[in-house]
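This view holds just a subset of the chains, kept in their places.
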Amino acid sequence: MRPSGRAADALRTIILEPGAAHHAEGSCRIRMGLTEVLCTASVEGRVPGFLRGKGEGWVTAEYGMLPRATHSRGDREAARGKQSGRTQEIQRLIGRSLRAVVDRKAMGELSITLDCDVLTADGGTRCAAITGAWVALHLAFQHCVAKRVIAANPIIGQVAAVSCGLWGGEPVLDLDYAEDSAAQADANFVLTGTGGIVEIQATAEGEPFAEAQLLGLLGLARKGTAELFAAQRKAIGA
Amino acid sequence: MRPSGRAADALRTIILEPGAAHHAEGSCRIRMGLTEVLCTASVEGRVPGFLRGKGEGWVTAEYGMLPRATHSRGDREAARGKQSGRTQEIQRLIGRSLRAVVDRKAMGELSITLDCDVLTADGGTRCAAITGAWVALHLAFQHCVAKRVIAANPIIGQVAAVSCGLWGGEPVLDLDYAEDSAAQADANFVLTGTGGIVEIQATAEGEPFAEAQLLGLLGLARKGTAELFAAQRKAIGA
Amino acid sequence: MRPSGRAADALRTIILEPGAAHHAEGSCRIRMGLTEVLCTASVEGRVPGFLRGKGEGWVTAEYGMLPRATHSRGDREAARGKQSGRTQEIQRLIGRSLRAVVDRKAMGELSITLDCDVLTADGGTRCAAITGAWVALHLAFQHCVAKRVIAANPIIGQVAAVSCGLWGGEPVLDLDYAEDSAAQADANFVLTGTGGIVEIQATAEGEPFAEAQLLGLLGLARKGTAELFAAQRKAIGA
């Protein structure tokens, strides 16, 4: 039995709240169990230097955690004067994942920054950030279409993420913090709505794991993201 | 008529949500109109170096704003690698204001850090942070009493803050962002439940102002904080 | 009796030395008792990005303290790699105070940076900096007029600052370091030559204070700044 008492293939309760941020062009607050992330999408009418004049847009992400999102208070990164390696690794992952489902030529020379700020952390924050950021991004593009800044929504598919892990040698879906801390292996899967793999980050925390276990984790991830895709569609009113 | 259409002596709608953060020993989400600040109080069993061995506690504050709390996205301070002068000025003010109503000898060698993170900004964020942080601090001390870490709650009074300004030469209460940007003068008042003045920061944005106007602003601040004190008492169940 | 032995309404000895810095377009060394601040005004023929093309000038300030300006040596901010919150708060105050008496349209697209460096600190350094910086700024504008860079001096009035405090419950003028450390409340007043209030920063260090006390402090500040205005006029040869 896994610590949370959930079935091996059960997600935590998912709540997506689109439009949660007053000023942003697109936004979504996502909860997966206790984990809560506020995702905002901010549109700017210019692109970074390396893309200027190429007729393409850019999508990037920043990630942060409120100091007391966690069990014990962590340093405020702004006060410490730099972002940790973990923060940078996560925000690079979020950016890559969202770019995988955007037709950047169709965006024109716009930039969208996805800010994913963790209000409460209980495991799976990077995955929740990706799933919620997709909704924020979709809404921001809808806003641009409504404002006639772009002709059509350049999103070409859904993307969502979930973490799975090995518990007692068996794969389980959607680890919470207590499970994540004690799992034998931990894998984050970023998948598209049509079943493609965008990114896998699988790490053995203790014993190395086997190919069959990897496939078991991937199977659970497919099941979990199917539910997340449905929730995303509902959130954007599709 | 002021831009918001409110009466000169009308506060915006106030909502205090105690216990809003899952992990913190004390917390309060405060809304004043659109402005929304999450205040958490984190307890630690040791004090900074300059107080070690003196038998006194410490209360300090950190302040931050999510990048898209504002109309247009601001830089993330953690990414830029330093906190702005404005951020530091505000977090020093919050810390001083709360320390004014705590018996630090009675705390013993504990530290409490108040994190005030602005989720949505529409003027008056530093004042909302002070008012909400008082609730978070009170609850954290109650938690310490319940855990028998301290014998009694060392808070010796209430503290709350409100901004007032001159509009068309006349004092108005609780400026929102549009009012704040256009006001002739802007004053933040930090007052105690018994009518004492803890801090005044009054700044002429255009024309210098007169003593009579200062007294008009102070009068409105007394009226506004009276309502805030009532809301705080309700939030802590007093 | 206050620690310094001065009458409640007595300033320390004031010495303004205009032209104290060899290279600067305008400068003034100000002493208030032991406190000594070197103020220089540096003119540059361009404005910050946010003002470019608007036909307005800019006045800003930076503040620093030599490491051994104080009783015990403090860290050198350049070596520590960042300015403290206190430093940033003070330099923002100096800039705002001076901008309050400059017609920035009349400046044209010039920038003036006021550097206020504390050589010896004995309380009231930020107030001395404002009072001395006004002289430096005036002289720099005169220099620009003499060089025919601008047609007329765009200063529209005098500004000076003084700190007052509560000692044994009674207001006293111009706190030195020993008095400032032990005062019940400490208030900095920035006033104009015509009696207007530009900024008030009043802080209760111990007990909150009352409205009547605030008015007592303001009354002393008016008396003190009257003497400072006279000294400024003498320094610029008016």
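We just call them A, B and C in the order they show up, numbering each chain from 1.
We take it that contacts are C-beta pairs under 8 Å (C-beta built on N, C-alpha and C of every residue); 3 or more make two chains touch, one makes a residue touch a chain.
Remember, predicted model here, so these are calculated numbers, not experimental data.
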With 3 chains placed, the number the full structure-file assembly comprises: 6
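Note that in this section only the chains that are shown with their structure count from here on.
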Topology of the chain contact graph, where touching chains are joined (line, ring, star, complete, other): line
CA centroid of chain B to CA centroid of chain C, Å: 28
Approximate Å spacing (C-alpha centroids) for the pair chain A, chain C: 50
Inter-centroid spacing, chain B versus chain A (mean Cα positions, whole Å): 33
Multi-partner residues of chain C (at least 2 other chains): 82
Chain B-facing residues of chain C, complex: 82-86, 88-89, 91-92, 96, 100, 187, 191-192, 194-204, 207-211, 214-215, 218
Chain A-touching residues of chain B, taken from the complex the two chains share: 21-24, 27, 34, 38, 40, 42, 44, 62, 64, 66-73, 76-79, 81-83, 87, 113, 115, 117, 119-120, 122
